[in-house]
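Here's a slice of the assembly, chains where they normally sit.
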Amino acid sequence: MKPRLDGEGIALAVLVVFVLLVSVLPVARLVFEAFAPGGEFDLSNLSAVLSAGSTWRATWHSLVTAFFGTAISLILGTVFALAVALTDIRAKAALVFAFLLPLMIPPQVTALSWAQLAGPSSPLLITLGLAPPLGAPNPLYSAEGIILLLGIQHAPLVFLSVRAGLRGLPREMIEAARACGAGRIFVLRTIVLPMMTPALVAGSALAFVSAIGNFGIPALLGIPAGYTVLPTLIYQRLASFGPSIISDVAVLSILVGALACLGFAAQSLFVGRRDFRTVGAPSEALRYRLGTARLAVEIGAWGIIVLILVVPLIALLATSLVSAYGVPLSEKTMTLGNYAEVLFRQDATVRAFRNSFFLAAGASLLLMLLAVPFAALIVWRGGRLLKSLAMLAEVPYALPGIVLGIAAILIFIRPLPIFGLSLYNTIWIIFFAYLARFLTLSLRPVVGAVQQLDRGLDEAARMTGAGYLFRLRTVLFPLLAPAAAAGAVLTFMTSFNELTVSALLWSAGNETLGVVVFNLDDGGYTVLASAVAVVTVVAIVAIMGVTALLARRLPRGVLPWAD
Amino acid sequence: MTAITIAGALKRFGSGVAVDDVSLDIAEGEFVALLGPSGCGKTTLLRLIAGFETLSAGSICFGDRLVAGEGAHVPPEKRKVAIVFQSYALWPHMTVAENVGYALRVRGLGKAERRIKIGEALSAVELSGFEARRPADLSGGQRQRVALARCLAMDPAVILLDEPLANLDVHLRASMEETFRAFHERTGATMVYVTHDQAEAMAMADRIAVMEKGRILQVADPATLYDRPTSEGVARFVGNGRVVDCVILGPAGGDQSRVQLFGAESLVRASIGAQASGSGRLALKPERLAIGESGFAARVRKAVFKGSHTLYEIEPEAAPGLLLPLPSNERLAIGEVVRVSVRGGWLLPAGAGAAPLAEAA
Amino acid sequence: ASGKLVLYTSQPNEDAQATVDAFEKANPDVDVEWVRDGTTKVMAKLQAEFAAGNPQPDLLLIADSVTMAGLKRDDRLMAYEDADTTGFEDGLYDKDKTYFSTKLITTGIVNNTRAEMTPTSWKDLTKEEAKGQVTMPSPLTSGAALVHLAAITQNPDLGWTYVEALAENGATAAGGNGGILKAVAGGQTAYGVIVDYLPIREAAKGSPVKFVFPTEGVSAVTEPVAILKTAKNPEAAKAFVDFLLSEEGQKLASTQGYLPAREGVEPPAGFPSRDQIKLMPFDADQALADAEENKKRFSEIFGG
């Protein structure tokens, strides 16, 4: 086929350049560092790292925790998505809202609050007078604990992806099966879930890659138990001395990237051969009547919400209301001083809110705009170039944030060749890193959605002579809006209190919320850190609430929490 | 015994009424066709029977069992009815064989047995050899046939079919009609068949229910429906009929009446108790008109070649503006004036035009 | 001195700000830009900058002398021969004057006030009462903990046998000092090994913790300051070092709640007086040489 410079060709070129820039460049820079530390070709680091037993032990641990963690995310996220999308349970919007919020609570907080719940005492339990005596080793400090928390932390990724998929399911598909006499479970097993494969796979791939790259949870729960995974190993390497650190870390990062690509390979394996295109229009949402089981399901759902959201949130809240960590919360000790301190006295907090909002909103919007054409090109046009680009886009998300930060420093510390201006020490380097890191988060749900789309809908628009951009705007975007919005929500929420990438890249005036929370916490001001975290959650709730008010102006199904 | 009893069924969508006070008894083993214009509520009625929609009012019983209405709603999977969807609703992730064999899997049949039944069903729809294809790789008509095979393989007691042959050519259609008839004879299943194609309905159904705007106008066997419609709607809808004004001159023995039509006198059939005089409404079918020596004068306005014959449209001189279809093998020129005799019309019962009769035969 | 000065530090935000403010007040022509992060992150950032050949800071003010010894080994530091070290013990600055201690952050024992025992000696942590109740920062992630491990193992009375005894008693090694404070204040464990200022400061605010200087002595990280060889503004950097080592600078450290390194400066409230605190002997260069070996051995003992 002759190269054409039409809208699609231009879009393709833009996307290729974008992915090369934000995904391939950092990865390539790391690979370069692995093979040629400091610019000179030298494989001694590579072989040293790869021959160390600890490397492979950590790799294995990473695989195990990510795999089982993903399994938990998959189950939890899918069950929630099914309950919300296909049944007549009540208060769906609130449920979705509550299910997504844990994305906003730093995993360390969740881990800690659960550890406290299982452990001998906590501000909450002491306050209630239920604190057990200082006691036995905590069961959460184990591989199982890591798996459990990874599973919970990433369940919303699966949830959003599957829910967007379920919106496109024509109801006749289910009805035809019911007419065959199939009961609910059978329909679920043979029709709904298989047809949701693209969404399920997209969601689990995200969960898997997130679990591979997660640092907070294994750091908190794994290190005490002597259970090292790749990101914690990388962190430990960084804490050592000597000139080969960056190279060592680069080698380990390549391993992480390889594991992430494994997830992607599994994804193509699952989706590649089968067909999920639904012909015709998706109909309005289905409502399975649960009858008497409804109450039980509702109680179960809210029970899970209590565990994954309310408990950590209360712990966070309790901590933010006392003057010093460990002080029991009572009428006398309760104070709003921490809030006053972070909100009114430390201008860094407010600045960080502004920065993080700008970064998160900017990155999620830009990535959403790119994800739709990119996903359509990947699925409909195919080709090896696009497939490998899609795979490479996954890697920066899987890398521990600190490594991506290092890669960004390696690339941007010198002024840009042509423009002569330097991104280093500006907010733009963080923005760049966010684009690199969250591209896949925005992209995956949309790819899943395109795989389910009837291509005729685009063809019908082409017939009218509509150009590429016009079609994008009027047909593809609205049709893919639920999935694109799911991706944007994921991106926004995860980047809003992102820590590990910005920790290396921030500079004075360009703090992010994550950095502020971490710096407070690290400096021993846990109560202030908790206060900022609570304010962050409140801000997110407010933002979600405002968007819900605007929901009527958006295409249906765009906002997961406004049905 | 009645297999399905629909009593006063009503279905609202928002402010609109899709099915409006429909009552219909369907006997066991009966083959009933639902006939009516697009958007008249056929699909909705079928979906109500299958249980995919809940009734806004009325009730539906299967035998003695109340399945919908009065607070009850038996879910579709418990109703044991098979359905072929207008949109096929094939599962894209399954092969043709898996689609067809789904119900058998639900029933827990073994693999070998399943394969045999799938093979039978596919060969009944002339799709042997397509087992391993995906629905997306089939032509429209092939998809429709897979949907049919899926239904046939279920061996159900009640089958609901929603325009199952719409995308097939005449020959395949004839052969599918044959398949249905054979299936119906073999299994004695009760069938409700939605179609917009009258020939199909006439050819296969024991009884036909004609619907319009959510209501049933008439339920009767094909010949009755064709020859003795009880309402103008049915007279018009079935067999490309026309309803014209005439003057009743008086009864003519048997069920005949004499009428004056477009200035000429004709003998027509009339229902028992039809009016004896005054003005009446006469239902005419195209093939009841014949060009000859006698009859009223009409001008040929249009000719459409139909293969086996040409369909003319004629305009009676006595009723300018009214166009009547008339099939003929003769060659007529546009503008030519011919004499047309009426070989049998049907004098509609009085008041048939005003209120459509929702009545079971 | 004048111009722009870039400082990388691991001091807590508030302290760093106070230090910079005080310095700028004394040197109004210098404009200090500072970046604050955990030691590991600061070092990772710095290493990446080294690797890219463009280190940004003029000046480092980070946790421990071992890290500095490493940088010195890699020839990254500039010697400041003329630095005024009056009042500083010999061990508190590099003999080649490439880095200088600015304060003493000692590592001792913290206990929850509800704990059964109040330990007085390192060895108390190996007793039955403390079984499964001790947590400490991991030398794999915390610089202070690595220094502490080196000091313990360099101490003939304690040594590796003591470390092994701790492990046998069910002690855990996790993360950094912040986590230890949370674990002990939160009551997950009764005892912790921790740097002094965190529990002392929190106890003053009412947190149920108590800090103990063990009888055998404490290890200390000294938050050394150093000038990079690549410094773009060495004059201002030297002025900053001078300020930190001066009596005024040392008093500032004291008001921030740290033990000053310079003799004769009043310690902050809640601390015993300087002469009552016994420091375990410590050899930074040796510690650097042993670092990898120590980490390996430690992780063998504690797993991971």
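Think of it as A, B and C in the order they're written, each chain with its own count starting at 1.
Throughout what follows, a residue touches a chain if its C-beta (ideal position, glycine included) is under 8 Å from a C-beta of that chain, and two chains touch if they have at least 3 such contacts.
Note that the coordinates shown come from a computational prediction; the quantities given were computed from them, not determined experimentally.
Though each chain kind is drawn just once, the whole complex in this file has A x1, B x2, C x1 as its copy formula.
Basically, only the chains that are shown with their structure count from here on.
Taken as a contact graph, with one node per protein chain and an edge wherever two chains touch, the assembly forms an open path, each chain linked only to its neighbours along a line.
Here A is the chain whose Cα centre lies closest to the centre of all protein Cα atoms. Centroid analysis (C-alpha atoms only) places C farthest from chain B. With centres taken as mean Cα positions, chain C sits 35 Å from chain A.
In whole angstrom, the spacing between the mean C-alpha positions of chain A and chain B is 55. Mean C-alpha positions place chain B and chain C at a centre distance of 90 Å. Residues 50, 52, 73, 75-77, 80-83, 85, 87-94, 102-103, 105-107, 134-136, 150, 154 of chain B are the ones touching chain A in the complex.
Those residues of chain A that touch chain B in the complex are listed here as 170-173, 175-184, 186-187, 190-191, 194-195, 197, 274-280, 289.
Those residues of chain A that touch chain C in the complex are listed here as 33, 37-38, 54, 112, 115-116, 119-123, 126, 131, 134, 136-138, 141, 219-220, 222-228, 235-236, 238-243, 245-247, 249, 323-327, 333, 348, 402, 405-406, 409-410, 413-414, 424-425, 503-504, 506-508, 518-526.
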